[in-house]
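Every protein chain but one is kept in place in this view of the complex.
Moving on, here comes chain A:
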Amino acid sequence: MARTDIGKLSLILLFAPFALWIALLIILPQLGIGYISLREKVGPGEYTFGFANYIAFLSEPIYWNTLLRTAWMSILVTAMALAVGFPVAYYIAKIAHRRSRAALFLMCLIPLWVSDLVRAFGWIVILRETGLVSSFLQKIGLVSGPVELLYNDATVVMGLVYTVVLFMIVPLVSTLDGMDNSLIEAGYNLGGSRFTVFRRIVVPYAMPGIVAGCIIVFMLTAGSYLTPILLGGKNSMWFTEQIYEQFVTRYNWESGATFGVLLLVFTSFVVWLGLRLTGQSLASTVAKD
């Protein structure tokens, strides 16, 4: 009797920080945001409730175009991060020597020790018109005048891939690490080509890592603020910027909150759609034992 009580108590105590964190810092603020998003402003200090903010979002093409653009570019970033991250993860987990593995993994982590802001400014210094790349190209005679490499979509995508690729590599390394090499050997012994072994054995085995990595990367990208704003400049148009503008510059908390809710709902929907289209489910991948 006493023992089960202690067990229960320790369970409650262990669970409490997590529950408090979720309830106070995630659920409560989200409810607040949801509440504000349903508030309609009719005059100074006067409010009623309704869906006017959502209707305003739908009736203004600038807003939903920005949201679609953000989602589309985030998907692109996710795909590129997977394409870049998978070989790196495979090399670290399967090909590199056991001894150099830790060092390689650490090297991937090092950029995380510097804040996002500093890394974005690093890119600005390198890519700006009077920056390193431009002056190097002029020196070797490839271009005649200074070139501006900032303020376009390609730079934004590249900057984002650079920022998030790590979050793809880490889950992939840990899943691939658990794969028994004999599975691959068996595949070759049974006459499989490199491609067949990759497609039928490696990818299915790595699927939990791929799904987890893609979800993390997509969510991080869609919710990022600094990298697209700083590298995109006059052409950034990221949805988080719209949210900031509504809250801070236009004092319009109602529509800012609406945008916040819509970003959450829409990105969740994209993740769900992605899982459906690829025939995966959270239970069979991320939550797999």
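General remarks:
To be clear about the criterion, contacts are C-beta pairs under 8 Å (C-beta built on N, C-alpha and C of every residue); 3 or more make two chains touch, one makes a residue touch a chain; residues count from 1.
The rule is simple: contacts and distances are computed from a predicted model.
When the unshown chain is looked up in UniProt, the name that turns up among "FAD-dependent oxidoreductase", "Protein FixC", "Lrp/AsnC family transcriptional regulator" or "Spermidine/putrescine transport system substrate-binding protein" is "Spermidine/putrescine transport system substrate-binding protein". Interface note for the absent chain: among A:Val203, A:Val248 or A:Val265, the touching residue is A:Val248.
From the options A:Thr66, A:Thr227, A:Thr240 or A:Thr267, the residue with contact to the chain not on display is A:Thr66. Residues of chain A in contact with the chain left out of this view: 44-45, 62, 65-66, 128-130, 148, 150-151, 233-235, 237, 242, 245, 247-252.
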